[in-house]
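Once you've had a glance at the structure underneath, I'll fire off some questions.
Shown here: the complex without one of its protein chains, the others still in place.
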Amino acid sequence: MKIKTKIKEFVEQSREWTESFSDMSEKRDLPRERVRREEHMVDRLMEEKAGHMGLLKWRRLYLVLATVCAVTLIVVLLTTVAMLPVFGEHHEYMDTVAQYYIDHALEETGAMNIVAGMILDYRAFDTLGESFVLFTALNCVLILLRRDFQEEYRLHDYYDLTRDPILRRVGMVVIPCVVSFGVYVMLNGHLSPGGGFSGGAIFGAGLIFLSLAFGDDFAARLVSEKLFKGVAAVALGFYCLAKGYSFFTGANHLESGISLGTPGSIFSSGLILPLNVAVGFVVTLTMYGIYRMFRRGSFK
Amino acid sequence: MELIANFPFFSIILCLFSAVICSVLRGRGAKICTVVAESVLAILSFATLWYVHLLEKPVTFMMGHFPAPWGNEIRFGTLEAVMATVFSLILLCAVLGGSKFVNRDIFPQKINLYYVLINLLGAALMALIYTNDIFTGYVFLEILTLTSGGILMIREIGRTTLAATRYMILNLLGSGLFLLGIILMYDITGHLLMANMHASLKVLIAHGSYSLPLTVIVGVMCVGLAIKSGLFPFHSWMPDTYGFATPTSASILSGLVSKGYIFLLVKIMYRVIGIDQEILSVARNILFVFGLCGIVFGSVFALQQNNINRMTSYSSVAQIGYIYMGIGIGGTAGFAAAMFHILAHAITKPALFLANASLIEVSDDSPVFHDLSGAAHRNKTAGVFFTIAAMSMVGIPFFAGFTSKLLFSMASLGHNPAKTGLVLVILAISTILNTLYFIRTVIRIYTKRKGDLPRKFSMRAELPGWIAGVSLAAMNLFLGLNSRPVIELIEKGLLRFQ
Partner (left out) sequence: MRNLINNYEEVFAIVLFGIGFVTLLFHQNLIKKIIGLNIMDTGLYLFLASMGYIYGGDAPIYAENAGFYINPVPAGLVLTGIVVSVSVTAIMLSLSVRLYKRYGTLNLDEIYLEARNKINER
């Protein structure tokens, strides 16, 4: 008896879902077809009960296996850790690569920040891939959540924070600080801690705060879709070409013709500064774009 | 250094750049841009192959101004060049052949995003093939994972989303384990470049220190990449993933993505750990056993399916098993057989998935066998392409599948007799099972129903599909009839792989 009421509830619910959610497969359905499907679903649910029991049995087996797996993995890893080099000491292996970076980064890349010099010059290929990971993520989120071209698209009634006076006032003071700090971190990546990734994250957080405090419409007017796509493409394209040029000259033993400047001044260390800015824009736009997609599914 | 030595690096940058361009184009423009980029990629890869073949030694290419232990580098020999050439051709064929279905399955406003992801996937594959740095390998492996998830989830029906979720969770677990391996490896060697890692590992092994950490490293790396490529106990994501994706994605996922991971694993075995090490032979034996299980179970599951796409997916489980079996047999012959099978399967599976899609299209969009009766009469070309690919899968002489099976059995001889026996028995069993389920399907699609007439197709919509089908079939026949030079190239490449 209980199952039947449950099934009824379920059918009611599924009707609601079919009405409220717009998926491609459901758009084509006729009403009669839907009724037939629901009847069929009741039959299937009765069958499914048996299936569910089967699943439960598998689940128990799975739980046992998973426990064994997890325990073994952790024990093995802990034993491994006990055999690794001791934490916090200078190891021999550091002498070859890491020590070289520490000794030569300043003269070879012109960056005060050894990590920035390492990721944007010595191991720049990884970082190129890394910014394209962000680009991939942005595209995947756009694929999954972008909704504004569908007919049934409507804005959801989110709780609108723009009516909140405190947030607006605080925002007026804080947002300029956050954004300028982000730009500062981006531009000083080769001199001090930070760089494109952290600066971009701060800048992006500022943009998100802006669109929370002053409304999504305001932010959308500020950063339109065209601007968004254009800046992202220019930043990534520049990154790609600049690094391509640097790899090409490096591999063919040509002079790159980019001076490293005086170490410590802001316009120094060759390509690292523009690359940091490009990376910063990519990170900013990715963060902001992901936020917009989760919030509204649209740039508007 | 000649300009031609830059081509591998150009091909990676080209794919990345064309992805950026596609992101600002509209659907059609993005498609044209992608097709052009992939064609150029194929030409560049072929030129690379020509170059390294004439040069007769692998080339190391500095990525940047700094030499080996400090900067990044890529390295390519004949093996890498063969892989890159075939992979880029298949990428091109899959994009061309599936473009009709892409337009059907995906919102018009999102088509350009699809091509962005395809380009990124191409770049990641090329980078995985060419890289000589293990951390670069990890980064591009993640790009490969995310883009392959992306081209899967772009078809917006619930089951595809569910399949994508499971695919992503398992794959991310795999990448986590792989990263753990890299971290441990860095902790004991202090290098990230494969050659230097190998040198310091050699010293460590000679001293006998760190034996447990090394075992753990080999273990987690193998498990991580096995999960990602869908070796037998971890194959559960495969059928849903391939079955519900749009045909282009299904072909790319089954034909290329899992092969990219396997290639990386082989590269790590050769270049980082050293193929003749004791630890590796244990790991290879385990992979061998799971590969055999995969062959048997994959074929049995495929036999049980009632849905042509799922059947083809389960047959992929079996084929991945073959590749791991080749790795397990070991020796240059075994690895060459595995590499050849990577090529053969990468050519055959996309053809099957594309033909499946065309057959399903003329059967009221139903992939169930019952509805597929006579599909080959309704769409004759798709029937022919399916039959050719199925014959290659079964292992009929003159097709690529036959050559790879021959290579497997030849490679197994002269090693361990138990292994030889196992390989031969399993090959026989799997051939029988393959024959059973493919013959059943071929008979089914050629059984005429009442009133089955050839459908009329518009030339314009079908032409790319035909081009793709014909070129895939031609490549298949080429590998089957003229396999000697390809095998020689692979063997030469393997000998100089280290």
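Order of writing sets the labels: A and B. Residues in every chain begin at 1.
FYI, a residue touches a chain if its C-beta (ideal position, glycine included) is under 8 Å from a C-beta of that chain, and two chains touch if they have at least 3 such contacts.
Since this is a predicted model, take the numbers as computed values, not measurements.
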| item | value |
| --- | --- |
| Per the touch definition above, residue among A:Leu77, A:Leu167, A:Ala220 or A:Val234 touching the missing chain | A:Leu77 |
| Option from A:His90, A:Arg163 or A:His253 whose C-beta touches the chain left out | A:His90 |
| Omitted-chain contact residue, chosen from B:Ala5, B:Leu180 or B:Val423 | B:Leu180 |
| Touch with the omitted chain, as defined above, among B:Leu3, B:Ile32 or B:Leu162 | B:Leu162 |
| Selected residue (touches chain absent from view) among B:Glu142, B:Glu361 or B:Glu491 | B:Glu142 |
| Touch residues of subunit B, complete complex, unshown partner | 135, 139, 142, 146, 149-150, 153, 156-159, 161-162, 164-166, 168-169, 172-173, 176, 179-180, 183, 186-187, 192, 243-244, 307, 365-368 |
| Residue ranges of subunit A at the interface with the undisplayed chain | 13, 17, 21, 23, 25-26, 29, 37, 40-41, 44-45, 48, 51-52, 55, 59, 63, 66, 69-70, 73-74, 77-78, 81-90, 94, 97-98, 101-102, 105-106, 112-115, 118-119, 123, 126-127, 130-131, 133-134, 136-137, 140-141, 144-145, 192-193, 197, 263, 290, 293-294 |
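Just so it is clear, only the chains that are shown with their structure count from here on.
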| item | value |
| --- | --- |
| Contact set on subunit A toward subunit B in their complex | 23-25, 76-77, 79-80, 83-85, 91-94, 96-98, 100-101, 108, 121-126, 128-130, 132-133, 135-137, 139-140, 142-144, 146, 149-150, 229-230, 232-233, 236-237, 240-241, 243-244, 246-253, 256 |
| Residue ranges of subunit B in contact with subunit A within the complex | 1, 5-6, 9, 13, 16-17, 19-21, 23-24, 61-66, 69-72, 107, 109-110, 113-114, 116-117, 120, 123, 127, 133, 135-136, 139-140, 142-143, 146-147, 149-150, 153-154, 156-158, 161, 180, 184, 187-192, 196, 200, 210, 212-213, 216 |
